[in-house]
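Only a portion of the chains appears, each positioned as in the full assembly.
Order of writing sets the chain letters: A, B and C. Residues in each chain are counted from 1.
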Amino acid sequence: MTTESNSLHASQLRCERGNRTLFTDLSFHISSGQLLQIEGANGSGKTTLLRSLCGLFEPSAGNIFWCQQPINADSMGYHTQLSYVGHLPGFKLDLSPLENLAFAQGMLGQQPHPPALMSALDNIGLYGFETTPCRALSAGQRRRVALARLLLTKTPLWILDEPYTALDRAGTDRLNALLVQHLQTGGLVILTSHQSVNLQAVTIQRLALQ
Amino acid sequence: MRHALFTLLKRDLLLAFRQPSELINPLIFFLIVVSLFPMGLKPETPFLPMMGAAVIWVAALLASMLSLDSMFRADMEDGSLEQILLSPWPLPLLALTKILAHWLISGIPLVVMAPLLGLMFNLPAEGISALVVTLLLGTPVLSLIGAIGVALTVSLRRGGVLLSLLVLPLYIPVLIFGAGSVWDASLGLSIRGPVLFMGAILVLALTLAPLAVAGALRISLE
Amino acid sequence: MWVWFHKLGSPPYFYRLSSRLLPWLAVATLISFVVGTIWGLFYAPSDYQQADTSRIMYIHVPAAMFSMSIYMVIAAAGAVTLIWRIKLADLVAAASAPIGASYTFIALITGSLWGRTMWGDTYWEWTDPRLMSELILFFLYLGYMALNAAFEDRRRAARAAAVLALVGVVNIPIIHYSVEWWTSLHQGSTTRGMQFAATIYPSMRYPLYLMMLAFAFFYAQLMFKNTRCLLLESERNNSWVKEMVTQHDAA
């Protein structure tokens, strides 16, 4: 994890979906150690906002800066800094958690290190399911596979779309611990959640989409 | 970066050949598809060897096209494609890697089977070697052109039919040169011309297709 | 009968029974095969029309017949799997499939070699119903094995494959009656009832019977062996397997 300070800054974003304007003139700024929770009713544009922040969706107006640089100026560089966990699983159901994680790590250009992968999976609560095909996992176990990626890729910026979905209480606690640790080592987190998020010793910024 | 691309390639191959037995399934598939045609004929028909070349080439076109959907659609639907787009490497290269995987899965088995299929259709030796050479040059082009089509249609519901409309017309030149060369070679003619031409098509497709695919994928994922 | 059926379905019982049967089967296979081969190849008269190539018959006919019988075994076991959920039936089917596929392959190869001499300059006729239906049988075996291997969960694999096996049964009468229903290059049916005795010399008939026995014994032997392997694998967590292994280790 980097010790220097990172920041994400959005200025006057406007997003539209099929003739409807979801939000306009939306700005925020977060920096290392901060967590931003995006709130809003169903269909208010949370997912669209997160995807814009990743560079997957192009806002109709406004700019997004990572450490003062527009994110599309050096999108590959930006992608080394970013982990996104969306509504969709983001991994292959036909592979095992271990294979999926090795793939995720390999895609960052790192040599996968099986013991590290195994311990990441144990850590997230998938002990005993490391080599089961993900198709045979339950909803919450699949969610954990998606989250396990965060443990490995070691990027400063995490963008999480409803990460608590399908997790049981133990899973929620583990995720919370993970977030706290990430923030304390200088990470940034942006997440959406319909439940209230409570983290020890972390102040949570909230942004509500109308 | 090499490592990342290699990882992607390995994953796609792993998905295709999850079990050792699946390695031979594509081979059997070609054997069945190619042998369908002679089954539709009566024994007394004068089935010319050259028709075998056309049958094999058409099977290659269809096999390549049919397996196209798997190149991006599954990845799109489970969100893996998003993750690939978010990886820190040039998208055209990532696309090229996926195309390579597709070719290894759908093209190579055909090249491997070609001599056997050629024998089944009584092609002369020159014809068989022409078949192998043209398939080796032509099948990658099929995967490359096809990839553009899938990337464009991947965000649409059932792209199947639309895809074949986009892709098959572009396949036709490859078919004509490929099957034509086998024909010429069997008659003892030189096939340098068509083979060079197919090489040129391949180089062109190799340079342009990945860019087009990358652009199309970005649009599809919005 | 019913009790026996259930008893046979019990894995430990089957395991013990097969241990006792296997040596006998091995001996029976060996004897019938050796005697049948020597008799068939050296002592039986050769056909006036086909010369010595007719001796392919001693391989071709039993392999072809049992390729069909084994398929019927698989289908019957499939029905048992679907109706009574007896695990052993599925294992027997799974164990039989590769053997049946090999027999089919042997029938196809020996048939086309034989055909080369009988039908003139061709190994294969794309439109001959007997040949086509036997080829379909071969593909069915391949499909059966591929489907069986494709499921992670044994229970579902067994039932899915059983459905396929039952669907494929339609093909069996087609193979058998193809030579009567359509004009075929293939030899007419000779093995049924009185006809058989009339059309084939006893001196050719007896070695053929012997070879049929050999193929049957060989199948039974391989089938029991394969089933035992599959059984141990699927029951590895059960007490009787553990007991047996510890006993074996102690001995």
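Quick note on the criterion: a residue touches a chain if its C-beta (ideal position, glycine included) is under 8 Å from a C-beta of that chain, and two chains touch if they have at least 3 such contacts.
Please read all numbers here as calculations on a predicted model, not as lab measurements.
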| item | value |
| --- | --- |
| Stoichiometry of the full complex in this file, given that only one copy per chain type appears | A x2, B x2, C x1 |
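The rule is simple: only the chains that are shown with their structure count from here on.
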| item | value |
| --- | --- |
| Maximum centroid distance from chain A, chain identifier (CA atoms) | C |
| Distance between the centres, which are taken as Cα means, of chain B and chain A, whole angstrom | 37 |
| For chain B paired with chain C, centre-to-centre distance based on mean C-alpha positions, whole Å | 39 |
| Residue ranges of chain B in contact with chain A within the complex | 1, 3-4, 6-8, 10-11, 14-15, 18, 74, 77-80, 82-90, 221-222 |
| Complex interface listing, chain B residues touching chain C | 19, 21, 25, 28, 32, 35, 38-39, 41-43 |
| Chain B-facing residues of chain C, complex | 125-128, 132, 139, 142, 145-146, 149-150 |
